[in-house]
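All remarks here apply to the structure that follows.
For this view, one protein chain was removed and the others were kept in their places.
Read from first to last, the chains carry the letters A, B and C; within each, the first residue is number 1.
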Amino acid sequence: MIVKMRRVATEREIHAVEQRLSELGYNTGKLTGTDHTLIGVYGDISQLPHADISKMSGVEQLIQISRKYKRAAQKGDPLNLIYSSFNIGNVPIGDSLVVIAGPCSVESEAQIVASAHMAKEAGAHVLRGGVHKYRSSPYSGWEGIGSESKKALKKGLDMIVKAGREVDMPTAVEILDHTTIPLFEDCGVDCLQIGEPNSRNTVLLNELRNTELPVIHKRGHSLDAEEYLLWVERMMVRGKENIILCERGIRSHTKYTRNTLDLGTVAAFHYQLTGLPVAVDASHGSGIRDLVHPLSVASVFAGASVLIAEAHPNPMIAKSDGFQALYPEQLSNLIRAATAAWKLRENMKDLYIPSRALEQTYESRVDEDAAHFFGE
Amino acid sequence: MIVKMRRVATEREIHAVEQRLSELGYNTGKLTGTDHTLIGVYGDISQLPHADISKMSGVEQLIQISRKYKRAAQKGDPLNLIYSSFNIGNVPIGDSLVVIAGPCSVESEAQIVASAHMAKEAGAHVLRGGVHKYRSSPYSGWEGIGSESKKALKKGLDMIVKAGREVDMPTAVEILDHTTIPLFEDCGVDCLQIGEPNSRNTVLLNELRNTELPVIHKRGHSLDAEEYLLWVERMMVRGKENIILCERGIRSHTKYTRNTLDLGTVAAFHYQLTGLPVAVDASHGSGIRDLVHPLSVASVFAGASVLIAEAHPNPMIAKSDGFQALYPEQLSNLIRAATAAWKLRENMKDLYIPSRALEQTYESRVDEDAAHFFGE
Amino acid sequence: MIVKMRRVATEREIHAVEQRLSELGYNTGKLTGTDHTLIGVYGDISQLPHADISKMSGVEQLIQISRKYKRAAQKGDPLNLIYSSFNIGNVPIGDSLVVIAGPCSVESEAQIVASAHMAKEAGAHVLRGGVHKYRSSPYSGWEGIGSESKKALKKGLDMIVKAGREVDMPTAVEILDHTTIPLFEDCGVDCLQIGEPNSRNTVLLNELRNTELPVIHKRGHSLDAEEYLLWVERMMVRGKENIILCERGIRSHTKYTRNTLDLGTVAAFHYQLTGLPVAVDASHGSGIRDLVHPLSVASVFAGASVLIAEAHPNPMIAKSDGFQALYPEQLSNLIRAATAAWKLRENMKDLYIPSRALEQTYESRVDEDAAHFFGE
Partner (left out) sequence: MIVKMRRVATEREIHAVEQRLSELGYNTGKLTGTDHTLIGVYGDISQLPHADISKMSGVEQLIQISRKYKRAAQKGDPLNLIYSSFNIGNVPIGDSLVVIAGPCSVESEAQIVASAHMAKEAGAHVLRGGVHKYRSSPYSGWEGIGSESKKALKKGLDMIVKAGREVDMPTAVEILDHTTIPLFEDCGVDCLQIGEPNSRNTVLLNELRNTELPVIHKRGHSLDAEEYLLWVERMMVRGKENIILCERGIRSHTKYTRNTLDLGTVAAFHYQLTGLPVAVDASHGSGIRDLVHPLSVASVFAGASVLIAEAHPNPMIAKSDGFQALYPEQLSNLIRAATAAWKLRENMKDLYIPSRALEQTYESRVDEDAAHFFGE
């Protein structure tokens, strides 16, 4: 970390900051620039105590140097990236393409059973379906079959788990209320999903530290890459590892698509920032059914290893978000296309050359090339 | 509501939509345009059933005409706006300027007592202070004196309530966990605050329907005016009325200020969209201590009747967010300035003329003026 | 178009609007809703005269129904999309993958010749290179070899055209000043590029109507899909057709990537909104060299048929934007990967099923499915 002093900071102020840091046990260094003095603070600053030096007289700004998220961070170096892997039920995550598909919500036993068969036949790996939904309007009329009580929640969870087992698929269900984690566990749900509006729900994230179930944590609309990873880190601080990142659109000025699917950040996650598996939910990320196919396939190349797609045996009668649910044929074809794309990505892996592998070669040619190009 | 049919929709498809709507008990009308047929649906559509016409064959889009939020909506007309009013403790909200001030967090009994005296002497009306904080990083080190357990939470709530009573000020405290509402009530907290990250926490909002305490609901970073009012509406659907809106910055591309304080939307709330009182929190809205004063005073003119300001008896030793906390002298001066601004706003009320009051006059002069300007 | 009257509009006001529209030669229809009266205006409204009804007494809002851009709009229907095609030099655009590659700027004759060979050997189709650059800071030190005068501009243009011809590649060069269009034409540049900061430069766009050269028009940071297409339309109103759209990142709250590459809108352009070819510039769209490869390949699946990539024979000595320029090996591998991706996309074309092809089938099953799922 660097402490940047104000342009008008006095010697006394600079010294006071150094002394305080020293008292706190930190080693420091100093750069005395033309405008500003900078004080470098060495070592792990995650425990920097409360009486924070940012408030000391003459201090202008603290500049972060190392990444604030430690556990969620990429472990390898650019030439040898290390990725984590774990399971949802019996489905391995990270090393092969996984498609999580199903309806926006569990609507009835017959509907979720039909959905399970649809997903299985299309080639999906995990069955999804909401039991208690968040809705942006209180007048939407349908908040899920399990929205009214814990009893209703249990009934809905039982339905989807049973449907999943019938076709031998693990299940992923969104959780809204931290007090219902044991219920999700008891009902045999295989993966918990945190919806976008709860992306920064402190209490829910804190409690999820304690479950062994894998968690899909959807990125909040307003979170930059590093902010998001710090919220993910909140679940990881005590050792939880089985977390799937999920890009499902950020909020920007675009109006045609419901959200802005940020595949640049997906690529950054996969190639630079973290070793966690990355999911893309193009259904919510675009809000337009007919864009889910091309965007899902694109996501595979951007770095996703998990795709989430809403689909319904008959979207015409879906109780929620039917406008973005795929028709069964569309789901089936999407999975075929994404699988082909995954194979191609795997086959072309060696074509990706990180700059780190080339830097020294080109640096060694700088003088020669400069002479050639500029006569320098 | 209008149902916009696709450019290529068939007669059969158009007829099917009309028939479905008719079966559902809705009256309809039709406009047959050059490109699109539009079907108007009359009356209250909030109960439009699940088998939503948006998914019918040939339908392109539903266009909302009336406001989706009914209870949060402005009740009067432009020439006779109607505003709600209620109390926080013994402090009336809506009809006069109210300042809610205090530290980011309750740090100790002595600290919150000192803060209460500071706030009282500065002229603030309500004491604020966090007991269980959300933090953007799990490594921040301090999540509030009440973060560890319900017992700790109770202890912290008792502290701030006691401090408030010592100076005869009601208290406003953020709540993170829906299961602790009774505890907040029992401890005598006078107003609950929903933090920005929980702005769309369905379970928390649903539960807050049942408390009689007033609620400050902070607008989420990614919510447009109407989306935000729909989340507010979620608390109001069963009759809860004592809600204060709060603008505290949205997320945009700006980097210099921590968030973008959206005073345009504050003005829209106050002058056009809603009769609920509007608070502005310029501390979080800018993240820069030295901008809180001018932005708070500006907010009064934009339409705020409540100001929230973080202040600390000595920001240098604040355990959280000290960089944006006002020094006691700054708080005191801010309240003096804001009070003068409020008086001026009240005195100048009649200078604000809604267009509705002038439209007919200028329309009656259209021909004459057009002749004068354009010889038409 | 629909004219939405205010909730409090009088009969007289409604009638006045209808009458005015009728006088202007428009046919109208009316829907009298519970809250609002709506007046439908039929036919082509692009010539709706100045004394716009939006300002009439009692009018609340005009609601656009048809697309405002006519020439840039998709011509076919969802089952039969029609795409335009044309050439840059001898390179056909639209029907096969085209890669436009080269350095950020032409730095010397030797450098651009080396760049041309690099691009050719890597498999690129069009050579790019800036001669007069826009820079975000006036202190960048280098605004391009042609920034000082028209004579310098001519010299720079000559260099890149000559280098292109040496390897039989047409050239694409950014233009900043409308008075230099003839110079670009005379020098033999094959394609003009409008940079992102000039995306809404009225004078430049107006003048470009008159050149026969194809134009790459980069989408402005702050433009939504439809706003952007209206600026494109500005060049097309008198018949110009050979325009390439270009997504190169929008401005959102993301900080890690320099901009937010909006592939959702690329997909919307290609599959729903327009028949114009779409380019993606992942170099500017991410600002991070090591993300250009995955994002370019992803773009192909999102709907791009043109890729723009900055590359330099030795990025270590590039005079501008070297940090995002690809090394020659990286360019070569990117083109191999993108070509394979394009082939796969072409092979999988039939897997994409627009909803329009399925709607009637599923609608015919609505009753049966509803009975099965819900016992209705």
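Note that in this section contacts are C-beta pairs under 8 Å (C-beta built on N, C-alpha and C of every residue); 3 or more make two chains touch, one makes a residue touch a chain.
As the structure is a computational prediction, the values presented were derived from the model and not from experiment.
A.B. asks: Using the touch definition up top, pick the residue from B:G94, B:G141 or B:P354 that touches the left-out chain.
C.D. replies: Once the missing chain is taken into account, the touching residue is B:P354.
A.B. asks: Can you tell me which of B:H117, B:K154, B:R209 or B:H253 touches the chain that was removed from the display?
C.D. replies: The one listed residue touching the chain not shown is B:H253.
A.B. asks: Touching the left-out chain: which of B:D262, B:D281 or B:D321?
C.D. replies: B:D262
A.B. asks: Which residue, C:S149, C:T202 or C:N347, contacts the hidden chain when the whole complex is considered?
C.D. replies: Considering all chains, including the one not shown, the answer is C:T202.
A.B. asks: Looking at B:S222, B:N242, B:S305 or B:S320, which makes contact with the chain not pictured?
C.D. replies: Only one of B:S222, B:N242, B:S305 or B:S320 touches the chain omitted from view, namely B:S222.
A.B. asks: Touching residues of subunit C against the unshown chain: what are they?
C.D. replies: The list for subunit C reads 46-52, 54-57, 68, 134-139, 141-143, 176-179, 197-198, 200-203, 220-222, 227, 230-231, 233-234, 237, 250-251, 315-320, 322-323.
A.B. asks: So that we can see where the missing chain sits, which residues of subunit B does it touch?
C.D. replies: On the side of subunit B, residues 78, 107-108, 110-111, 114, 222, 224-226, 249-257, 259-265, 267-268, 270-273, 285-286, 288-291, 293-295, 297-303, 313-317, 327, 329-330, 333-334, 336-337, 340-341, 344, 348, 351-355, 358-359, 362-363, 365-366, 369-370, 372-375 touch the unshown chain.
A.B. asks: Which parts of subunit A are in contact with the chain that was left out?
C.D. replies: Interface with the chain not displayed, on the subunit A side: 2, 4, 6-8, 16, 29-36, 38, 40, 42-44, 51, 56-58, 63, 65-66, 77-78, 251-253, 255, 356, 359-360, 362-363, 366, 370.
As a convention for this text, only the chains that are shown with their structure count from here on.
A.B. asks: Taking each chain's centre as the mean of its CA atoms, which one is farthest from the centre of subunit C?
C.D. replies: B
A.B. asks: Looking only at C-beta pair counts, which chain-chain interface has the most contacts?
C.D. replies: Contact tally peaks for the chain pair A-C.
A.B. asks: I'd like the Å distance between the centres of subunit A and subunit B, where a centre is the mean of that chain's Cα atoms.
C.D. replies: Going by mean C-alpha positions, subunit A sits 29 Å from subunit B.
A.B. asks: At least two other chains touched by the same residue of subunit C: list those residues.
C.D. replies: If we look for residues of subunit C contacting two or more partner chains, we find 78, 251-253, 255, 359, 362-363, 366, 370.
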